[in-house]
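Note that this complex is displayed minus one protein chain, with the remaining chains in position.
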Amino acid sequence: MRMTKYILKRLSIVALTLFILLTIVFFMFRVIPGDPVSMFIDSGLDKESQELMMKMYGLDKPLWDQYVIYIKGVLHGDFGNSFTYSKPVLDVIGERFLNTLVLTTTSLLIAFSVGITAGSYLAWHRNTKIDLFGTVMALIIRCAPVFWTGMILLTVFAFKLDWLPLGGMTTVGSNFTSFWDKIFSLDFLKHLILPAITSALYSMATPTLLMRTSMLEVIKEDYIELAYAKGLSDRNVRIRHAMRTALLPVVTIFAVQAGLAIGGSVLVETVFRWPGMGREIVLAVASRDYPMAQGAFLFIGFTTISFNLLADVLYAYLDPRVSL
Amino acid sequence: MKNLKKLIASMMIFVLIIGTFVGCSGGNSKEVNNDSGSEDQVNVVENVDPSLKVPVIDLWLQSQTKDPIRYEAGLMIADNWRKLGFEVNAETREWATMSAEGMKAHDHDVFMVKWGGKPERIDPYHWLYSMHHSDEAVEGGYNITGYLNPEYDKLAKTFATSLDSAERQAAAKEMQVLLAQDVPQPPMFKLKLKNAYNNEKFTNVTPGVGLGVYSFWNFMNITPITDDKILNLGQTNDINLLNPLATKTGQDLYMLKNIYDPLVRLDVKGDVVNWLATEVNDIDDTTIEVTIRDDVYFHDGEQLTVEDVKFTFDFAKEIKSPTYNAYVRNIESIDIVGDQTVKFNLSEPYAPFLTNTLSQVLILPEHIWASVYEEKGAEGVLTWENDEPVGSGPFKFDYWRPNEEFALKANKDHFQVAHIDGIVRTPYTQSFGIVQGLIAGEIEMTSYNMMPLDLEEVAKASHVEIVELPDAGSYIIHYNMRHKPFDDVWARRALTMAIPRQAILDIVFDGGALKTFTLVTEDNIFWTNPDVEKLDFDLEKAKAELVEAGYQWDVDGAIYYPENFEPTPIME
Amino acid sequence: MKNVFKVFSKNKIGLIGLIIFVSFVLIAIFANFLAPYDPMEIQFLAEGGVARLQPPSLDHLLGTTYMGRDVLSQMIIGSRVAVLVGVISAVCVAFIGTNIGLIAGYFGGITERILMGIVDVMYGLPFLPFALILVSVLGPGVQNVILAIVLITWRNSSRVIRSQALSLKNRTFIEAAKLSGASDWRILYKHIAPNVIPISLIYVSTSMASAIMTESSISFLGLGDPMQVSWGRILFTCYSSQAMFKAPWWILPPGFAITLLVLSGYMMGRGFEEVANPKLKER
Partner (left out) sequence: MALLELNEVSIEYKLSNGKLKAVDNVSLNVENGDVVGLVGESGCGKSTLIKGIINLLPSNGKITNGEVIFEGEDLSKLEFEKMRKKRWKEISMITQSAMNSLNPVYRVGNQITEVILEHEKMSKHDAMEKAKELFDLVGLDRARLEDYPHQYSGGMKQRAIIAMSLALDPKLIIADEPTTALDVIVQSQILEKINALLEGYSGSMILVTHDISVVAQTCNKVAVMYGGRIIEYGDVKQVLKKPNHPYTMGLKNAFPSLTGEKKDLISIEGTPPDLSKKIDGCRFKDRCPFVLDKCKSGEMPFTRVESGYYYCARHDEIDHLRELADLSETWDV
């Protein structure tokens, strides 16, 4: 019961944050110089047609009216129509969002499972050469720009070795009946590998280093000695006692990392031509597709905040000392 | 704690030092190069009145994302203008910003645009009338440079309204002469478009003017060699919208032109040929009678009638379609005068009515659009997605999975049947995907313009053949005659002569383009005037003309106006 | 300067970081002397023609770009943007973040709630997309990139500084200062601020790292200052020229340089961390 109340309270804060975000974003996009219509002048949109098109998009109304209309729409779940696609923003974003989510979730899963394992391994072998090497590698990878790593992986594995596709999400000409059908296909998996690994490499260092530090802390604890005294196997002590407890601080950074990964998906999606939200936001801003950009921005913000919430709940679940 | 304070203080100083050092050194990466001025020390004045200084030119460059060519070319142009003593401030803008502030608001000093050579621009109405007539010099108008020339306006009027094509041709040639000497917004280059197709699977490729292999006629004529009769097309962008009344991108329109039929079409050379129309008669200056075929059916089986024709034009006007507005604006009314005949009454004479109106308006099925209108109203029609377009054209809509595939299948019942069974169009979003796709055989054709590095890549694949076709559009540098120094024809001419055309061709285009001196490109034989003045790169001559006009330079080589200067907007 | 070295001389990681950083700063300061060519100058082959995509040679130690520009010179000149963006945004971020954290923590009440509310909303903003939009609004240019970075990243340090200020304000020496009649601002900046400075310094270093990373990301997406050579833009040009598969000499150096400089930021941060919290040394 307390949990539900807590979540409700958090959700209301989320709603408020989103509203502020929405307002900032709405006005910010209008401040960007340029408009969504005049960029088509060269392709044959003459003076009168430009005005008609502004009217068609509802951009002839005063800014405040536009804002009120937009907010009203959002409250009814209507994010307006994308100028570029002439489709409801939600329709366009929905799919892009799932694409981004699939990519970031995969990469975060890889990053955290590898990071946690590697971090605890390094801590277990503390002060050895492996530890030093691993720590330094993690640091270096963390500092390498993700788009650069992506470009290099692309050059090596897609271009030189030709093992994996050069980008995109599916092979040209492939035919899938549904989203799920698509994401569980081998073809999709092949396209997913490089971007997911690139993104994972970037997100991996933080959990690795944190897990290592946390493990080093935990290893000193008395309950680890007691666990050994209990005659538990090395493996059991390491996994059941040390890792399980050391995991807690790592969980708290999950939200931060997830937020970074979703925001940073712009870069990975650009390098690998992944049709996701990040790339869409760049395109929408470039073409001054206000509803699209606003919607995409809101979605990304919403996801970031949700991950924060998720991490808090997860933390409370994992650490009995914390109650929500 | 004390130590820490010292530490902070020293760090702050350190930061400041870095800031100033790095910041200062950041500014001087480009130095004004005055070596051309040193040879002939004409009109160098020691104590020149600073108020006479020619103002800084703001050169807006396209950011590299959209077009690296314009960016690189712009840098080279700026360098050469500086050699004449002009102070040039090159800065980049996003396309959306540049078009709103330049193309629309005409607030620019100078920027470059690549204007597409669409088939409907073969009749040079757009280049010669829209872009230079004084009526269009208002905000949002196409006369971006603000060219005001009564003599030109007179010629333009004749060109726009006369039904005598010889008279129009003569006017057009005369107008080109004026433009070439006044250089209000000179064209610089036209691309040598290089499209590619798979010659092991298809033959009989007919590129059309302006669109290359993306031309309607190519889709009609291309012939499969193997049993695979589906043409796989690779493009960089996806289709956006299939509503002909609301779409704004060429990519959508060119596909819609396969699905829907206009009354007439422009052939591969840009000449008008009958399509739905069997007969087009000019009754007088403002009355045109069109008779249509009686054997055309929409893809849902309904016959295409004169009612549909009348409906389409009336409807576009009624709902204020931004896309069709320019076409239907000067149609006063349409009368049905026979079973297969309609009569268009124009509000004023409009010479390119066939090329610019009848060939562009796609005939819509009244039975579908009227009910959409009833249901959604005028605004609703404009935002309607028309996800499964029903037209009468030689290709039927098959399916569209956004970002993945867009497919058409041949309409075997059409009065002209294509040789292929269908078209599948795939968006690649990045050109190297297209190139790799061509080599791997994923796609068989693309209208993407191959760059030198791409050509190197496809050269290895024997099945990829390149089709070359000069572009009918060009890279135009838009001066703003409302701003100094572009209000003076001598400055414009000198600046034009300081554009290092050959160097840009060699370095930036890497041989992928040609110089051009008239907006009506040389391949447009009927309309072009090959004998116009060609202001090619010639710094000496540029300088000489400036000297003659009285411009002067200070000892540092910066350029100044003569005393009591009055700009000469156009040549006498 | 001596003090900086004193702090770092005890600490290997920090020292290495500092050495790397200082070398980059030196390269940036003397970039114009070090660069063998003008980074934007198009180089020609002896037999005429643009020196496109030349692999490394004695003339061009890191080869040339597709437009025939010298990669090494671009790398050297590019360090200026990186160092400038890194240092200035780091100092601004730490300055703003520290002050807001201090004020929120010390005054508490409505001030704190408002300031921390802003921080919370800021945390809801997706970092990179927001930076991109800010740069779009402000227009391209190094100073705008810096502004965008600062506007977003100050949030990071303010939370931690606030909790520090909170714990400090109840200490006895602060109580004593209050009783002696010192004004709030005096207490804040004379007594509390010096105690949070070691933590601020950690944020200076790590903010520098993240600012450099952000700048290169923005440039890579084509929104950086096109008139300035920067490492991110070298990568962007390489990526968009489609030569990335063929010219490793072009694509590798900027990435390594970014990695190294960012790394130095984290290493210095680590150094400050050990100064601020000596317990860490054991790890």
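The letters A, B and C name the chains in turn, as written, and every chain counts its residues from 1.
In this section, a contact is a pair of C-beta atoms (placed from the backbone, for glycine too) under 8 Å apart; a residue touches a chain by one contact, two chains touch by 3 or more.
Remember, predicted model here, so these are calculated numbers, not experimental data.
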| item | value |
| --- | --- |
| Touch partners, limited to displayed chains, of the chain removed from view | A |
| Among A:62, A:77 or A:320, residue touching the chain not depicted | A:320 |
| Among A:39, A:111, A:227 or A:250, the residue in touch with the chain that has been omitted | A:227 |
| Contact with the hidden chain (one of A:142, A:212 or A:241) | A:241 |
| For chain A, residues in touch with the removed chain | 221-223, 225-234, 236, 240-241, 244-245, 248, 318-321 |
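As a convention for this text, only the chains that are shown with their structure count from here on.
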| item | value |
| --- | --- |
| Remotest chain, chain A as reference, centres from CA atoms | B |
| Mean-CA-position distance for chain C and chain B (Å) | 42 |
| Cα-centroid distance, chain A relative to chain C, in whole angstrom | 23 |
| Touching two or more other chains - residue numbers and ranges from chain C | 136, 139, 221, 245 |
| Junction residues of chain A - those touching two or more other chains | 32-33 |
| Residue ranges of chain B touching chain A (in the complex, touch as defined) | 65, 94-101, 103-104, 113-116, 118, 120, 126, 130, 136, 138-142, 232, 234, 240-241, 243, 246-250, 320-323, 325-326, 329, 379, 382-383, 385, 402-405, 424, 426, 428-430, 432-433, 436-437, 442-443 |
| Chain B partner contacts - residues on chain C that touch it in the complex | 1-4, 6-7, 25, 28-29, 31-32, 38-40, 42, 49-50, 52, 66-68, 77, 80-81, 83-84, 87-88, 91, 136, 139-140, 142, 194-195, 197-198, 201, 204, 221-223, 226-229, 236-237, 240-243, 245-246 |
| Residue ranges of chain A touching chain B (in the complex, touch as defined) | 32-36, 38-53, 55-56, 81, 84-87, 92, 95, 166-173, 273, 275, 286-288 |
